[in-house]
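Here's the structure, in structure tokens; my notes come after.
Let's turn to chain A:
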Amino acid sequence: MRVTRLLGFVLIAALLGLWEAGAHAGAIDARYLPPPSAVAAAWWGFATGGQLAESLATTLASWAQGYAIAAVLGISLGTVMGFFPVVRAMLATIVELLRPMPSVAIIPIAIVLFGLGDPMKRFVVAYAALWPVLINTLYGVLAVDPLLIDTARTFRLGAVRSALRVILPAASPYIATGLRISTSIALILVITAELVASRSGLGYFVRAAEQAGRVPEVYAGVLTIAVVGYLLNATFVALEGRVLAWHRGLTAREGV
Partner candidate 1 sequence: MEARAEGVGREGSPLLDVVHLRKVYGQRRRPTLAVEDLHFSVAADEFLAVVGPSGCGKTTMLRMIAGLLPPTGGAVYLRGQPVTEPPPEMVLVFQDYGRSLCQWRSVARNVHFALEHSGLPAAERARRVDEALAIVGLAEFRDHYPWELSGGMQQRLQIARALAYQPRILLMDEPFGSLDALTRAELEDQLLDIWTRQPKTILFVTHDIEEAVYLADRVLILSARPARVVEEVRIDLPRPRDQITTRSHERFVEYRNHIYTRIRQETGAVARAGAGPAVVGRG
Partner candidate 2 sequence: MQRAAEPPLVAARLWPALDWRALSRQALGFATLLAVLAAWEIASRTRVLTPQFFPPVTEILSTFVALWQNGVFLPHLAATLWRMAVGYGLAVILGIGLGLLLGRWRGLYDLFEPLIEFARPMPPVALIPVLILLLGIGDEMKIAIVAFAAFFPILLNTIDGVRGVHPTLLDVARTFRFRAADVLRKVILPAALPQIMAGLRISLAIALIVALVSEMIGATQGLGYFVLQAQRGLRIRDMYAAIVMLALLGYTLNALFLLLEGRVLAWHRASTGQT
């Protein structure tokens, strides 16, 4: 099995090799699909010229800020809704109607309200990332074994203490799932916002390059975004693994 995984990497290398050869041989139109070497060169220029750092910082900042807002709001609201059936009932219809709406639909409203700058991006990211966290937190709280809640009651923990010490840890696998999904959603939305209506960030860089015909830079930018996506996800999974080690052992792995 190890061998085939290595072969997998060999496969990627082979594909890159074919791409390179094809571009040089003229089989692939290098104007639209430049060889990996040209992309690498463009990326290097992008990196050393300072643009990489700048764009990356902007994108990550918006991503992080929006994500943080969504996480705090989502977990709090989800917990409150989970705890109080009345609140849950009150918000149920609104949630059910807003939830299936494609989150990108919020972009035009965000532009109207905030213009084209970073606040707009933050808002879009926060809105989109809110839903997975909220829904998963809610399910997590609802799924907490009633026995656990009763035990907390027996020990006369107050509502807040119960929440922090008993309920949230018990619901944490669900919350973690929601946070993980939101990691990717937040990235998708920040890139989208930058592609569609922004003057800064990785998405903007790629879009501008595409419109100006600087083709290798387009690929360099997309590659950077891909790596960012990969690293964010990998970091999150690693963190999740550490924090939730107890859960892995306790329950069988449910493919999420």
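For anyone wondering why these and not others, all candidates are chains of the complex that A comes from, given by their letters.
We take it that contacts are C-beta pairs under 8 Å (C-beta built on N, C-alpha and C of every residue); 3 or more make two chains touch, one makes a residue touch a chain; residues count from 1.
Quantities reported herein were computed from a predicted structural model and do not represent experimental measurements.
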| item | value |
| --- | --- |
| In-complex contact of chain A, chosen from 1 or 2 | 2 |
| Complex interface listing, chain A residues touching candidate 2 | 1, 4-5, 7-9, 11-12, 32-33, 85-86, 89-94, 96-98, 100-109, 111-113, 142, 146, 149, 184, 187-188, 191-192, 195-196, 203, 206-207, 209-210, 215, 218-219, 221-222, 225-226, 229-230, 232-234, 255 |
